[in-house]
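Removed from the display is one protein chain of the complex; every other protein chain stays in position.
Now for subunit A:
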Amino acid sequence: MGQLVNSDNRMPGADKEADLTERIEAFLADLKRGGCGTGPIRGSGETARETTALLRKVTAQARWSSAGDLMEIIRKEGRRMTAAQPSETTVGNMVLRVLKIIREEYARSRGSSEETDQQESLHKLLTSGGLSEENFRQHFVHLKANVIEAINELLTELDGTTDNIAMQALEHIHSNEVIMTVGRSRTVEAFLKDAARKRKFHVIVAECAPFCQGHEMATNLSKASIETTVIADAAIFAVMSRVNKVIIGTQTVLANGGLRAVNGTHTVALAARHHSTPLIVCAPMFKLSPQFPNEEDTFHKFVSPHEVLPFTEGEILSKVNVHCPVFDYVPPELITLFISNIGGNAPSYIYRLMSELYHPEDHDL
């Protein structure tokens, strides 16, 4: 399921199309199923890679004559994919990256540089009423090859994100430190394991009920001979006074520099601020999303309340409201540093990074 089969050249045309749609359907089904309890079946890195690979296939196989057509097709597929699992923002982010790649390649083929495009936009807004003059209708012969090459570069970048982040670990962790983390993040795990090769330190993991993913994180860390302690969520403030740094992962980085992270992270951030402990977020760039936090409807995702109050409590179950939210919003004021594959940044710089990765007209798919 979802295996990258390099069968483009062997299958005849109609079967190619069927194969592509089949793969997309399988991917969407995976996304939908990943919405329950323990989180997605694959980590966000794998989801990003899978999305990009699918988009590359779409570019290669779909029928299009100009960049505008391609962008329409990609947008359509993107909308379908994000609708399957709205909380999995990496899918949408990758679609936006690919759209930006297409724009860049088109502009390069046309001969104009992207710089002027962006700077002219204010001037364009005033003079032409906001609509872009470009409608991407010109046909270029090598556009397809260029776009596919650029997407391959994107895939290589995605492959190396975790290693890039882990390489920066020694700059941030000194010996005999006590580091706190919440739940399970593959990025943070790699980060800490890399630092543990050269330095000795102690890690406290908050278990993060009700899914208790912190337990898995603790077992993995202790297997790498890192001194680990597992604490209950309720003890976070109690032990925070002895913690030197808090290093967490996140599900999404929002456009204002805030986080959408696993529930319990806001408490950790507040406790860290109370004790003036730095809060470091390890997040690769593909998690950066152009969404702003709107606390009303689309921000929170809920899963089955039986994780919180099991069915064995039958008599009271029908008379009680039970909530099991999955995410927490952490405002950017509580965050000290973002560590991503392109280096360390303050939360106030996130808006700039976003303008380099995505084009403003694509923000609403």
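In this text, a contact is a pair of C-beta atoms (placed from the backbone, for glycine too) under 8 Å apart; a residue touches a chain by one contact, two chains touch by 3 or more; residues count from 1.
Convention: contacts and distances are computed from a predicted model.
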{"item": "From \"Origin of replication complex subunit 4\", \"Translation initiation factor eIF2B subunit delta\", \"Phosphatidylinositol glycan anchor biosynthesis, class T\" or \"Cytochrome c oxidase subunit 7A2, mitochondrial\", the hidden chain's UniProt protein name", "value": "\"Translation initiation factor eIF2B subunit delta\""}
{"item": "Option from A:K32, A:R137 or A:H274 whose C-beta touches the chain left out", "value": "A:H274"}
{"item": "Residues belonging to subunit A that touch the chain removed from view", "value": "38, 207-212, 215-216, 218-219, 222-223, 225-239, 241-242, 263-264, 266-267, 270-271, 274, 300, 308-309, 313, 316, 319-325, 328-329"}
